[in-house]
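Input: one structure, supplied below.
All protein chains of the complex are present and in place, except for one that has been dropped.
Chains here go by letter, A, B and C, matching the order in which they are written, and residues are numbered from 1 within each.
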Amino acid sequence: MFAQHFPVLPIVLPLIGAPVCMLLARSQLAWLFATLISGFSFFISIVLLLTTLDQGVLSYALGGWEPPWGIEMRVDVANALVLSVVTGLSTLVLVYAKQSIDKEIDRNQHTLFYTAHLLCLAGLSGILSTGDAFNLFVFLEISSLATYTLVSLASDRRALTAAFRYLVMGTIGATFILIGVGMMYMKTGTLNMLDLAARIAEYDSNRTLNTGLAFILIGVSIKLALFPLHMWLPPAYTHAPSAVSAFLAGTATKVAVYVMVRFIFTIYGAEYVFHEMGMDVILLVLAIVAIFNCSFVATVQSNVKTMLAYSSVAQIGYMILGISLVTSAGLMAGLLHIFNHALMKGALFMAVGAVLFRTGSADIKAYYGLGKRMPLTMAAFTIAGLSIIGVPLTAGFVSKWYLVTAALEQQHWLIAFLILTGSLLAIVYIGRVLEVAYFKEPADPTDTTIKEAPVLMLIPMWILVLANIYFGIDTSLSVSAADAASKWLFQPAADLGAVR
Amino acid sequence: MISSLPFLPPFLPLLLGSIAAIFLRGHLRSVVMLLTPVWGALQLASLEPGIYWTIEFLGYHLEPVRADKLSMMFGYLFHLAAFIAVVYALHLKDTVQHVAGLSYAASAVGAVFAGDLLTLFVFWELLALTSVFLIWARRTDRAYRSGMRYIIIKVLSGVLLLAGATIFVKQTGSARFAEIGLGHDGILNLGTWLIFLAFGIKCAFPFMHNWLTDAYPEATPTGTIFLASFTTKVAVYALARGFPGEELLVWIGVTMACFPIFYAVIENDLRRVLAYSMINQVGFMVVGVGIGTSLALNGAVAHAFNDVIFKGLLMMTMGAVLHMTGRINGSELGGLYKTMPKTTILCIVGAASISAFPLFSGFVSKSMIMSAAVAEGYDIVWLALLFAAAGVFHHAGIKIPYFAFFAHDSGIRTTEPPKNMLTAMAIAALLCIVIGTFPAQTVYALLPWEVDYQPYDVTHVLTQLQLLFFSALAFVWLNLKNLYPPELPSTNLDSDWFYRKLAPGFMVPIYYSITEAMNRLERLSKVGVRRLINSSYDNEKEQPKGYFARLWPIETMVFWVALLLAGILILYYI
Amino acid sequence: MSFIVDYYNYWIVVFLMMAGFYIVISANNLVKKVVGLNIFQTSVFIMYISIGKVSGGSAPILADGITSYSNPLPHVLILTAIVVGVATTAVGLALIVRIKRAYGTVEENEFKDKDALI
Partner (left out) sequence: MAELIDLVLLGMLAITALRIIFLKDLFAVVMLFGIYSFLSALIFVNLDAVDVAFTEAAVGAGIATVLMLGTLALTGRKEKANSHTALLPLLVVIVTGAALIYGTLDMPPFGDPENPANQHVAPRYIEESPQEVGLPNMVTSVLASYRAFDTLGETAVVFAAAIGVLSLLGLPKQSQATIESGLKSHLVLRVVAKLIIPLILVFALYVQFHGDYGPGGGFQAGVIAAAAIILYALVFGLPLATQVIQPKLLKILASMGVLIYAATGVAGLFFGGNFLDYNVLASDPVAGQHIGIIVIEFGIGVTVFAAILSIFYGFASQAERANIQ
């Protein structure tokens, strides 16, 4: 009976869940409830993914008002894929959060944490599923506000300034998107994405639309932390509670990448954005600078969380690189990397969080000799780190492989070379941690309080690690979904070309 | 997707053995470790040639296990080598070395049975990762740093292989690892060249050989045995598979066979002498691969087979000396034959083999390569190889036993090494003699290409004996006249008076200046990297510095937003 | 003249937008940054409402004798945006209060030096 409502459920469930969580008022209950809600959303997302792989697209008219007048939820392979990543990671993080939150956040704020988490999840799902440009802005703001709260919940005072920076940049980014949507509306009189696409295609090139696109792309670039607009991200991920870092690193910026893909490919059309405005060159240059600059900056960080945060910015560079190749293969590599990056960064941040849980520090000095004391955690860190580097038999290799082949397909030898060299920097920064963990003696060998992380933290961490290996070997699911998604995204652009 | 057969992939027994070694202790571990190579070899014997398990990955057909005569031969060789090395390592209590050694052997086996480039790459990297622990197991700071350099170069080789494979696979549409050849069509042949370079690094091509002479002498006595057996031989296998008949290889091989001789003669650390001699022997194999006729290829792989055994034997004797005396420099040793007579004899067998004395194993394979060179009209190559062969006798055949066991009496009194070491050496020595005496029943039976070759005819034997004789004469004469470079307590590369007297006057200075230039480049890049790091990391405050590494205030972030907006808008309007 | 009337609203919007931006960049005080952010957002509201205006139209509430109404859609959007704006402002101000308590200052160049790494 409810199957036809599935497109809206991943948003509505956490949205209803959040106030209920607030009413539950007890930490344990709220945790259990939030995890269940998130798990159920995950289940629905998987069903959606399978359905869309089969049927193409699911449209859902909210309030029964047909699209250009009412708001439409439009789920296709592309957003179902990202949706599964977001809800899946959210569920794992919630399982993980139980103990990590107990230690990091004041007891009477636990319900607030779970409420904010569910709101954030609802916002992210809304951004992904919606087919309406303004509706996207509303959900963007829900997730952003919830995120500021989540970041500032940490006990460190630096989390406050980090959250404030994030708030200023996030608000500017969202407002930029609002401006862009306004300019599109001014020229087309509609807010529905498909309707927008059809009407924008009627214009050849128009200053208002171009300006709107500039605003949107920059706004989204702030949200996805594209170099040089990334500086809100490292402090936010460094000082946020571990569970929050793990969740955000795998989802928030990736959803923004998806938004960028949506605006470029579905609404404006790749032809318009790339060929008429040369946006691909700008994105390509920024992406490559992001990869090198931020990977290098990661190598000189002494705080492992900051290091991973910079590494995230570099990895986003890979995704944007894939998009800016303007081919189906490149886009597919970018989307695939969204999926794989969530797996590896989630695992890495969870491992770092586990170390923080036991040692109370994320500084690299805390990692001396940890290989013996927290073998499972460090093994997880090692495997996920290898995945970031792009070692075969891990998920990271698969996305790097497709990126390189996509670049080679276009005869971009230099880019392919740069992608591979970028991985060398990843070897350096991951290697630094592995070196001290396995080859250095602990600073205080008598300290017996440092032992393996609790089981409830290890389980989600290792699920992600095993997923890294699984999707590094059996790529059929992830690759076929990403492939279908990129073909799907390219298809409307082709249609628009025919209309013109 | 996976059509599995009831069989084990060849690398699995060794891998299982290494995993078992993690958990077992004492005699049980010894038994398991001894049985593992045997089990693996039996498993191999039951393996029919063919392709097993095709896997669909990233849209390409992968063939993780492909058995043919070439890979089978190396498969047997590696199991044999693993067995000898395990025997030699039995007295150790070091889990790291045992586990690393067996898994290292497993990756080598996996690599030679890899039927496609991706699988090859996986094992290629595993070879590097597992072997580096054999160096680190020495647990000295020097070994640690040397291992670091080793792993970096090996990973680089892997990255090059991956890059090359990606391009190659993309161009040809097939991931199969068969003959590649440098002349492949495509832009710049970049893919094939990268693969070639990756193989070259592992093969210790000139200018890429430093890792070998740097790392092998730093490993543990047993670790070096493992190291000497696998990495370069896998590379030779890969070259034989991928680039047979590539003429460039002939010249590279000749260089490899010749230049290490000069270093080997003046080197003091006897294990480093052997490391140089290893490059020299691999040079012979590379020449064989480069010539590319079935005789030459057979010679190359047969020589690889023999080299593992006699070089292993020599390394084991030196390892035994190091193990018993704690010293390995020629200047500190001498007169050991009094207390280590068995080791001395075994060492001489190894020396005879490497010098290609008739009836010893080196002879039957080296002469194949030489004959092939003559048959294909490479006269200069033949002459150079002859010179190299003489050089080998000089440094490995005479110098090693002479300085370690005879020469002036150093006064060191010790005993024979442990029984297991002796046993391992004895097995290897026995094999040297058996192969040298009955080549047709042993090595030749395994050769992948059809060939009819008889090493023991009058010309071959006479040529070789003359060569050896004159070489020995030169050594004696030089020693009597006190012209032979003295075994200095430290390595001194600046003693170039020696080059001018003995070496062909043009080659060494050229090589020398190129090395110098490379060193300078390396120094410069090191300084550059250090400066880059210094400029972006504040050591006093222990925090990053520099514009992009430190955190920007909000105003700067917002400023960049405005700047980017203005930039994009102006770009649009122009 | 009609040229000016046609675009005057948008020019002021751009001016306000940039003014808000400049305040965010130049102000040291976090409260003033928030004020700047608000000015920036309000300019966008004016832009939207200007889009929806129809000359000679009246407020979009059905009444007898009126035939021309202004466009109600931008009004709805901006109602939402205003609420979103005040929500962000509230959280931002709450953060400022906490920052004051933790650092003792709300001037950005002052708390920058108080931590090794903010």
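Just so it is clear, contacts are C-beta pairs under 8 Å (C-beta built on N, C-alpha and C of every residue); 3 or more make two chains touch, one makes a residue touch a chain.
Remember, predicted model here, so these are calculated numbers, not experimental data.
Asks: List the neighbours, among the chains on screen, of the chain that has been left out.
Replies: Across the whole assembly, the hidden chain touches A, B, C.
Asks: Mind listing the chain A residues that contact the chain we can't see here?
Replies: Here the touching residues of chain A are 2, 5, 8, 12, 15-16, 18-20, 22-23, 60-65, 68-71, 109, 112-113, 115-116, 119, 122-123, 126, 134-135, 138-139, 141-142, 145-146, 148-149, 152-153, 183, 185-191, 195, 199, 206-208, 210-211.
Asks: Name, in rising order, the residues on chain C that touch the hidden chain in the full complex.
Replies: Output for chain C: 2, 5-12, 14-23, 25-32, 34-36, 38-39, 42, 45-46, 49-55, 57-63, 68-80, 82-91, 93-98, 100-101, 106-107, 109-110.
Asks: Under the stated touch rule, tell me which residues of chain B contact the chain that is not displayed.
Replies: These residues of chain B touch the chain that is not shown: 555, 559, 562-563, 565-566, 569-570, 573.
Just so we're on the same page, only the chains that are shown with their structure count from here on.
Asks: So using the touch definition from the top, which pair is joined by more C-beta contacts, A-B or A-C?
Replies: Counting C-beta pairs in contact for A-B and A-C gives the edge to A-B.
Asks: In angstrom, rounded to a whole number, how far apart do the mean CA points of chain B and chain C lie?
Replies: 69
Asks: For chain A and chain B, let me know how many angstrom lie between their CA-based centres, rounded off.
Replies: 44
Asks: Going through chain A residue by residue, note those that touch at least 2 other chains and give them in order.
Replies: In chain A, the residues touching two or more other chains are 164, 168, 172, 235.
Asks: Where does chain B touch two or more other chains at once, residue-wise?
Replies: 543, 551, 554, 558
Asks: Would you pull the chain C residues touching chain B in the complex into a rising list?
Replies: 21, 24-26, 33, 108-109, 112, 116-118
Asks: Where on chain B is chain A touching in the complex?
Replies: Of all residues in chain B, those touching chain A are 1, 56-58, 118, 121-122, 125, 136, 144, 155, 159, 162-163, 166-167, 170, 187, 190, 533, 536-537, 542-544, 548-549, 551-552, 554, 556-558, 560-561, 564-565, 568-569, 571-573.
Asks: Tell me, which parts of chain C touch chain A in their complex?
Replies: For this pair, the touching residues of chain C are 17, 24, 30, 33, 37, 40-41, 44, 47-48, 51, 73-74, 77, 80-81, 84, 87-88, 91-92, 95-96, 98-99, 102-103, 111, 115, 117-118.
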